[in-house]
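The complex appears here without one of its protein chains, the remainder shown in place.
To keep things simple, chains are lettered A and B as they appear, and every chain counts its residues starting from 1.
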Amino acid sequence: MNTSVQKQGGEILRVSDLEMYFPIHGGLISHEIGRVHAVNGVSFGISKAETLSIVGESGCGKSTVGRTIMKLVEPTGGTIVSMGKDITHLSRHEMRRHRRNIQMVFQDPYTSLNPRMMAEEIVAEPIRIHKTMPETEVGQHVASLFDKVGLPRGGMQKFAHEFSGGQRQRIAIARALALSPQLIICDEAVSALDVSIQAQVLNLLMDLQADLGLAYLFITHDLSVVEYLSHRVAVMYLGRIVEIADTKTIFSNPQHPYTKALISVSPLPDPDADRSRRIILSGEVPSPINPPSGCHFRTRCPVVMDICQEEFPQTRKLGDGHKAACHKIVDEVA
Amino acid sequence: MSSGSGEIGDILLSVCDLHVEFQTGSSVVNAVNGVTFDVRNGETLAVLGESGSGKSITFEAILGILDSPPGKVTGGKAVFEGNNLFELSRSQRRAICGNRIGMIFQDPLSALNPVYTAGWQIAEMFRVHRGLSAADANQRAVDLLKLVGMPDAERRAKSYPHEFSGGMRQRLIIAMALAVDPLLVIADEPTTALDVTVEAQILALLKSLQNQNGIGLVIITHSMGVVAEIADRVCVMYAGRIVEIADVRAIFAETAHPYTLGLLNSNPSSMSGDRLTPIVGQPPDLASIPPGCPFHPRCTLAKDKCRTEEPELQQGPSQFHSVACHFFMEVVADREREVSQ
Partner (left out) sequence: MNGRLVKISEMLRGDFFALSAFIFLIVLLFGATFGPSLIEGSDVSMNLRMRNAPPFQIDNGFGYILGADSLGRPILPRILYGARTTLAISLSVVILSMAFGSTLGIVAGYYGKRFDNIIMRGADLVMSFPSLLLAVIVLYVLKPFVFNVVIVLTITRIPVYVRVARAEVLEVKQRLFVESAFSMGATDFRILRLHITPIILPTLLTVASLDLANVMLAESSLSFLGIGVQPPGITWGLMVADGRNYLTTAWWLSFWPGAAILLTALSANLLSNWMRIVMDPKLSWRLERIRTAKKTRAGATE
């Protein structure tokens, strides 16, 4: 899965300078005393049938990016353009129509399905909300979706708790497919599954992409899954993208110190692998309420310089869609 | 007693034919079904398995912290320092488990009391189990925090658990487990809830502590990566049974059980560019295990014998490598072929 991207049919999502901050209230009259910049100037695009992964650790804002694109929360800055239409400031009512293009699969298969609805009702719900087909055809469509995700048709009348974790995730995927979207956002969609089941679901996602031309925004903390599944990778730290490139480049030639550290410490299933050159970062991710001045990563960076404290590093372009935000990198392509 | 600096010594804990039953819904299931293994001084044993494997329940039963209305130990021995833990009275067992065995849980926040400071909780271990005075106990607590790499230890000792981040809390739990100077430490998914950069720190810490004090360490995990990182020996569990047990290199290079092989092939980082070959089917339903080998419904090598006769855990490819599979030689051959490519 290391092929580089060719623009097939154009961009279906373009996010520019996306910003999402949460105000913190305090004091006697509960005025705003601070902000959590969960997402602080994030820009990227996704093309048809492409998988972009956003990878990062806790507090980096990757989940918030997903939820903001889905308009589950209203962005406080920046623009989101979906299928050529600016959806950033649409009202909830106007947004309804556009929701058919982007669907989401959530992390927890145990709470993302209504415990009182049968599997058939869960998968059919998007169709019933948008009334895309007459009620008589819904059953047949749901059955074909069940086939597509590898679930037995007999399961349509069962309740969510009668399925295993992996099967529930398949139900969630079937539901996401119901309206034939262009893009599916997977928010840690396989993180809660056992390894053997995770592999099944990953294969399913890849097959669906080849079959239906789906694009994925894959949000995760697991680098091994990223390498397997994605065309391009964006690495986030404290609300910003610190590096973005196609998969092969990210793993063979990472430029940002954080990316390098992340790749070097990922657990490898090989006891004889060379672990002597690991970069084990000190400390932990700082609080997003009061991030360090200048470059947010400087408190843990093994190659920190004086300028890192004073100035925020601009994004440098390194050619072929590879960008990184670090003072140590010299522009190769202006 | 304890041998430092990475040497592996005598047997600390010897578990023999352990059986644990569980009442779920309207049926009784065998959550642990005949488990036998040893843990030695200075050795890290990884217990690898997915959901339903029984890995956590095994140790909850040994330590006596099993939820007792649904769960019940119905057979077997767990011998620690010459005593069978199941034959001791509750107070005797609590004395041993509190004093000589330390436990690290997966969710640190639920193991910490939110109304006492970190320092107080560690010092409590010294006051209760070692009878130290308050001043001595507090000093030992701070020393221990420094030992586990807690920055600014004196100040941190006065903080409350909720003021710590995930990695710090895990260090705190490790400090509490070490406070009683245990011979054996059991860690249940110690890094699952942590970020990968912090996970690396914690695993390095556990390994260095083991080297310093020569303790026996058991890591219960579902991650092959953690196993490769830190284990000396590996014990693979499936459906309440041990299906393979060997030292870590042998598990990866000379895999002898189809389930272990399947786990390796399901891991994206071990496949370079090829498609994953996941294990087909669902995790086992302990209430309805088929006759014969419990893994046969999902096994690509299953033959008639597998459907009727349950394989015993016996010596496999080498003296210290045991496996419960009728056709392990085929698995070893398959793995060798894969590795050499």
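Brief remarks follow.
The criterion applied here is as follows: a contact is a pair of C-beta atoms (placed from the backbone, for glycine too) under 8 Å apart; a residue touches a chain by one contact, two chains touch by 3 or more.
If you're wondering where the values come from, they're calculated on a predicted model, not measured in any experiment.
Although one chain is not drawn, the whole complex shows that of A:64, A:103 or A:220 it is A:103 that touches it.
Across B:23, B:74, B:92 or B:208, the single residue that touches the chain missing here is B:23. Which of A:111, A:140, A:157 or A:252 touches the hidden chain is settled by the complete complex: it is A:111. For chain A, the residues in touch with the chain missing from this view are 70-72, 95-96, 99-100, 103-104, 106-108, 111-117, 125-126, 129-130, 161, 172, 175.
Going forward, only the chains that are shown with their structure count from here on.
One simple way to say how far apart two chains are is to compare their mean CA positions; for chain A and chain B this gives 32 Å. Remark: chain A residues 1-2, 57-58, 164-167, 194-200, 202-203, 206, 221, 223-225, 227-229, 261-262, 265-273, 275, 278, 280-281, 283-285 touch chain B in the complex.
Taken together, the chain B residues at the contact with chain A in this complex read 50-51, 151, 165-168, 195-201, 204, 222-229, 231, 248-249, 252, 262-271, 273, 275-280, 282-283.
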